[in-house]
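Just passing along the structure, written as structure tokens.
A single protein chain has been omitted from the complex, and every remaining protein chain is retained in its original position.
The chains carry the letters A, B and C, assigned in the order they are written, with residues numbered from 1 in each.
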């Protein structure tokens, strides 16, 4: 009964009313959406911000003299301040809008990496990264003759900190690490990682895609050099993301994409001069409504509070893990001491894709596959996992439905 | 009276009802939005597609086994077929989703340009390009030691075809040209341009940002190698765009951004293998709702028909030009024989920014400035222009309000 | 769900037929779906009159892909290459929804049980992996990769 009482301090019913999709039915069953690590659902205030924008004040931003353009620019720029506070940055010019976490990391690889790394330099990449924090470095490494060094992970799915300390050296120029692993749920000790990296003058690229909506984040305290995330994993829209970078790094980096807004002047006679940060990195018309909705998503999350969210999701995860472990032949992949609300598992003799399909027949949406983290699968010598990932709008009852559906899977396949 | 009769064949009142923002008031006057070249407004069916998506079937696309993910993937991929037909492409794998025209052109510069151009090669860029079709080439040229050669334009703002023929040579590898100039309205003879380019084995990058919503476009007939445009200039959302490329070129091009979805497999032992087109170029979670809205925008435009749109807009432009030329000291910049509905002008003794501000007091939204086409300003030796750009939801009455407001400007400043 | 995971499929999944390495084969190919991690090898021995004298497979995969491979081997043994190709084409068209087996005559027999994947686009590749691999083997390609 303890669990029940704890849950009741969090008014999840009221919260669920804000998410229209949660009343959807799938195969005649209520939708149980526990695929939040892939993308979260959107509450009504965020959805409404879109039609409000396009019904009232849409225009292209920057440099427009007319009212609509000023209103749009205002709303668009104000979100920078919100984002700044959301991740504890010191200066809103350190907030660059991108089209997603993937775009943010590519920006760093293409701008910082291409400008400042040289043949023989090393990039340390953890074995638990999402492809988004591997492939850009791999492409850069091939282009410039760099070496990718892999930081191993333990059987629990934690970063092997001893190995990290012995692999890092004066050759290391970049450490690429996620704050939270989407495949394992592991929360990494970023502060300790940056401390060690900085002793070797390496910069740290933190992929925060799975972190920002689940815990308080303070980039100044973490002392990371870059921090990337996507709006769609924190109640916002797809196609919008953020790159935070330390001002002194951003200032010296060359631009990424060329186009309007990122220049001060363009002349075939006197050449091109670039704009200041953040605009230097924001070429062309940005996703204006998307950014405004990112702002609404932040406000929504702030109203609930990330501490409460983390506490509640943690309870959900613990409860789900406990129930899952009672299932014969179920093995949890990723058993780090500090975890976000991700439950990855394999079930003896049943392929994850079959689990996914059977669960879908019960209305339960989980993800099956390699979760864009094939090196994690390789590390654990499995082709794929099933992954349930919880958000603060999920309930204990939904966990029960999910667990019961898993038991059905066993009945079908054993 | 002829004009009046022609106008009445097009039911603009009915169309205007679809655009909620058009009932907005600015400074107590009805909004007259004639800044469509910067960004168009959004009709209700497109706005509604957003909340429908997020209220009913949002999930991350590709590889999801569950129902929502399949529905989202389906809707997302179906738009590729719509886009294909919209621009007359032969194969939907030639349609790459990007974050906008700027992103599309950067993709070509970074992928095709970096892989296949070498020191001493030349890129021909017209003098009427938007910065989006200049800066990416300029950045590439600096990186690889290429030469940018400028194709001049005439006093009317037409491409100087004789100069083009004499500038192009075996050294020319890329010709960068917009289909329609956003600063001048000029419609360029793309078919003739590509014919000449191909005689010299150069590829043609067409910036179609200002063209797609105003006229029928057929990339196969134009025989261009690449064609770029943005959703937000054709009733869709910001943050979404398209790159069309010929399949044989796309196939041999290296990827652009690295991340999820653009790979087939990632292993620290056996390396990275890339996905097929179009996915090779679509790293990370795309703007899913954005693409779905792009599809709705195409359907909306198709219902009206681009031929009718072009005819109606042409009448608006002719009427507006006629009225504007009656104003003492007004000079139209861009008087090409073939023009889209862009009216750029300067007014003796009054700075464009003052015109913009005064017009805004009258509820009229035009753009003042260099329109991200500074080389055009340099060419005509003016600091900036005022630009009214019409869409099919504008009316003759709005043109009258605009013209009357212009007359007010003169009263204030003379 | 019952529609797809019928007894027959579950049975072939649990006890796949012709599930062994063939020593004395004429054709062999490795099929790989990198996105699921599924991998299987198909072996073929050709007999008189271009008939498929023997066909077997080994590998890992989900129930759909394993049952599909298993049922493919039982269905094709003894068929001519020509006949096998026809069945391959029909199976592919059924899975991708291009062939409505309720409306059109076909030679799929029990394989028609896989018609249900048509409604599960994410699983079509599972059902067709073995078949694509078979086709590759017959055409002399050593390996194929499906997305």
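Heads up, the rule we're going with is that a residue touches a chain if its C-beta (ideal position, glycine included) is under 8 Å from a C-beta of that chain, and two chains touch if they have at least 3 such contacts.
The model shown is predicted, which means the values in this text are computed figures rather than measured ones.
Though it is not drawn, the left-out chain touches A, B in the full complex. Within the set A:51, A:154 or A:275, the residue that contacts the chain not displayed is A:275.
For the chain missing from the display, the contacting residue among A:65, A:79 or A:159 is A:65, taking the whole complex into account.
Set against the missing chain, the residues A:73, A:154 or A:335 yield one that touches it, A:73. Remark: the residues of subunit A touching the chain excluded from display are 63-65, 69-70, 73-74, 264-265, 273, 275-276, 279.
Listed by residue number, the positions of subunit B touching the unshown chain are 27, 350-354, 357-358, 361, 369-370, 377, 382-384, 412-413.
Simple rule for what comes next: only the chains that are shown with their structure count from here on.
Closest chain to the protein centre (all Cα atoms averaged), using per-chain Cα means: A. Mean C-alpha position of subunit A lies 31 Å from that of subunit B. As a whole-number value, the distance joining the C-alpha centres of subunit B and subunit C reads 47 Å.
Each of the following residues of subunit B touches two or more other chains: 63-65, 69, 265. Shared interface positions of subunit C, defined as residues touching 2 or more other chains, are 35, 120, 122-123.
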